[in-house]
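Of the protein chains in this complex, all but one are displayed in their positions.
Naming follows writing order (A, B and C), and every chain is counted from residue 1.
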Amino acid sequence: MTLALMQPVELSPTFLWIQHLIEAIGIGGMWSIVITYAILAVVTFGVLALLALFLVWWERKFAGHIQQRFGPMMTGWHGWYQTIMDAVKLLQKEDILVVTRDRMVFFWAPIIAFVAAFAAYIVIPFGNGIIVADLNIGILYIIAITTFTIISLLMAGWGSNNKYALLGGMRSAAQVVSYEVPMVASILTVVLFAGSLSMVDIVDSQSGWFYNWNIFRLPFGPIAFITYIIAATAEANRTPFDIPEAEQELVAGFNIEYSGMQFAMFFLAEFVNMFTVSAIATTLFLGGWTGVLLPSWMWFLGKTFAVVALLMLFRWTFPRLRVDQLMEFSWKYLVPITFANLILAGWMKYAGWYW
Amino acid sequence: MTKDELKAYIESNFSGKLTALDTGRYDLLFETKKGDLVELARALRDDESLKFDYLCNIGAIDTRERFEIVYSIASTVNLLRLDFKIAFSYDDAEVESVQTVWPAANWYEREIWELYGIDIKNHDDLKRFLLPDDWNQGHPMRKDWDAPDFVRFPEFEV
Amino acid sequence: MTEVGLRTEEFQVNMGPHHPSTHGVCRLLLTMDGEKVVKVEPYIGYLHRSIEKICENRTYHQCIPILDPFEYVTALSCNYVFALSAERLAQIEVPERAEFLRVIMLELNRIASHLIFFGTTAMDIGALTPFLYGLREREMIMDLFEMTCGQRLTYNYIRIGGVSKDILPAFVPKCRETINIIKDKVDEYEALLNGNPIWKARTIGIGPLSGEKAIAFGASGPILRASGVKYDLRRDDPYSIYDRFEFDIPTRQNGDVFDRYVLRLEEIRQSIRIIGQALDGIPEGDFKAKVSLKFKPPAGEAYTRIENSRGEMGVYLISDGTEKPVRVKTRGGSYNHLQLIPEIATDCLIADLVAIFASFDIIMPEVDR
Partner (left out) sequence: MSDSSNVIKDIFVGLKELILGMGITGKHLGRHAVTLQYPVEKMEMPERSRGIVVLLSDKETGGLNCTSCMLCMRACPTAAIRIEAPRDENKKRQLKSFVVDNTICCFCGLCEEACNFSAIKMAPKYEFSTWTREELIWDKDKLQEMGRDVDYVDTRKKKPAKAAAAAPKADAKAEPKAEAKVEPKPEPKPEPKVEPKVEDAKPHPGADGDSKENEEK
């Protein structure tokens, strides 16, 4: 336990004053670190929970208007507190626990999904300086954390002792693993140019006018962006890659036996994942918080919501791929393209032809 | 080939097996004996100028004094339509399966076996599928069928 | 598929009776080896209301509303097939105007049924939005029905000898406007889905059905024509006044999910053509022949079949001169199509099984009766 705290992660200056404040009150070295971590955890959880609730509401309104209907209207103006009502409903719903379930696995699956979804936000820069801890291994940390979701889906699939859930769990494991490779490859093309893994350095490498965002670094920028977006939709289990919980085939896939609070955790984790994936897309390709006039965090949120809108448009337009087609698409199409792109980017960087 | 040409053709080629009935109001209706059902069906299907390859419907009828089974067949090639009937008394209620001639007959015969109690010989899987699994109140489509909670439609005197 | 020495065993999964993609209540017992479906056994009977037994002690006029829920997606063709067989038994002459109204309403009902097919198939393959678009158009058609006969699903509009109520003067312009809207909406559907590579990957070459097998298993309607057999009862066993309208019968060759889907959209266009011609030619005259309430057809029997949106719908009607039919044997298209599912859907993935089941457009009241 002490080893972990021997070299505590140095927080970014904007939040360091909390630690100094607590030390000023006189609490000892180790405990002040623990308390600041706790405060930051609560703050990020609060901000993200609000964002997730907003995303759920926005997705339902977006889907409604695409399908020429209104979406939630009854609760408040255009149903703004509909998601809060849903959350309260799910909270007070009874947790129906299958008797033959695998107790520990079934219990811990939603918690791991929840934790994995929120743990990625330590390194995501919401604005100029608004970052919890600017780790120098930023993007590598995010990739490691997002693979946690596979474990939670597998645990949910196995734990609920239900054939459909098992199928869903197996499918999600196969899908997320096989789309990890093209995602990492397209991220590497960006890291190649930023020269550092840290998210803040990546954003700084794209500062200045919008034309030196990574997406406009022809010719490999747009390709990397498109392959990243495709791999990211697969990562977040969204159509056309939402086979783990394909309603029509597997009824509800891995979260079939979950109800009440546990189902809410899975549901919220899915939307937080969607926001994480789009946040990474904006940080890597769309120049993070850089932008004129408006405050930096507003630029970041604007770009991220644009990417989220794109993901939502995917969901309400495309049919679903079959399991083997999905694997084939990843290994036969995405991986060759992303690796070729990576080599091209490397050669161009070595030859110096980039701006 | 119009209806009466078809009737003439059948009378000339199948005179022994198929005898015409006059109760058919729209398409031609024939009657045949239960014995030579399957060869007749195969002959009708493979006959060159008839080619009855499409089985529309098999319906069993309980006419209060005997059972009857009507086979409605059609030809998608020559655009013909024909019904033929077999009749047998209540006590020898078993019939050959025409499944080998028209595979579509599988479920129709299964339904007849379940709802009328007519035994179908060499049918590949005679299992109950329309009525509930624990049904023990006989064969409901028979005219003389009655059951404790069968709510009859009230008769109104005119 | 299984490596040597690695012992795997097949497991059985119940798809149904309560499952999102079995339209209605049908249970498919799947024996699966991982994702691959090894064996399909359909179990039916959950919706068995013994319509035939009920009809046996109802008068002829009462049988028509009883037969409405026999196939509730195209309820009008159930009324029509019974009324037609009763008219054939009693040799009733149906007035011209009633024939035209019947054809218009039947084709509107076919379009409504195909729109539901389009919505549910797209939803079963994953695209959720087309379902809403399909239903949006269907609402327009249902408003037309409600305006004339008062109900939106179980119409009970056709009587023996004609139709129950005459159309309102506002019906013809509204109907013309509706079919024009639906015509370019169908083009929009095709633009949305037909070219989509994901849709093509999920539907082309899935569950092919050869012409001979389709005929042998008694498949009919769009499934038969998608396998290359040009057999449409409106043209090959003509009834009513379909011979006056000129419309062509679309057929496709290789009978897979994509062909069955495209064929039904093409059939919507043909129905629109028929309705257009019928709307121009509606004659004046009374809408129902004189048929007494105590209708007693002479003894006799007849098998009547019409081209329903799901294939051949038939009624074998036997009467013995009393006011109640002796036997009403109903035949629905989905009954044979469900027999075909085990033949086609073995050795395919569960996602394909769902696509094939949706492309057959099977609904359960027609199977269980």
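Here, a contact is a pair of C-beta atoms (placed from the backbone, for glycine too) under 8 Å apart; a residue touches a chain by one contact, two chains touch by 3 or more.
Not measured: the values here are computed from a predicted model.
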Contacts of the hidden chain among displayed chains: A, B, C
Would you indicate which residue among C:Gln62, C:Ser240, C:Asn254 or C:Thr346 is in contact with the undisplayed chain? C:Gln62
Which listed residue, A:Leu50, A:Val177, A:Met298 or A:Leu313, touches the chain dropped from view? A:Leu313
Where the missing chain touches chain C, by residue: 58, 61-66, 68, 129, 136, 139, 143, 146-151, 154, 156, 164-165, 188, 191-193, 195-198, 293
Touching residues of chain B against the unshown chain: what are they? 149, 151-154, 156-158
In the complete complex, which positions of chain A touch the hidden chain? 62, 64-70, 73-74, 313-314, 316-318, 332-333
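One rule holds for everything that comes next: only the chains that are shown with their structure count from here on.
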Per CA centroids, the chain at the heart of the structure shown is C
Chain pair with the greatest number of C-beta contact pairs: B-C
Measuring centre to centre with CA averages, how many angstrom lie between chain A and chain B? 64
Using Cα averages as centroids, what's the distance between chain B and chain C in whole Å? 24
Between chain A and chain C, centroid-to-centroid distance (C-alpha), Å: 45
Give me the residue numbers in chain A that touch at least two other chains, ranges are fine. none
Going by the touch rule set out above, which residues of chain B reach two or more other chains? none
Could you list, by residue number, the parts of chain C that touch chain A in their complex? 11, 13, 19-21, 35, 122-129, 132-133, 136, 192-193, 196, 198-199, 201-202, 349-352, 354
Residue positions on chain C within touch of chain B in the complex are 43-45, 48, 50, 52-54, 56-58, 88-89, 91, 215-218, 229, 231, 236-237, 294, 299-305, 312, 314, 316, 318, 326-327, 329, 331, 335-336, 338-339, 368
Touching residues of chain B toward chain C in the complex: what are they? 23-27, 29, 53-57, 59, 61-63, 70, 72, 74, 76, 79, 81, 83, 102-104, 106-108, 128-132, 140-141, 143, 152-153, 158
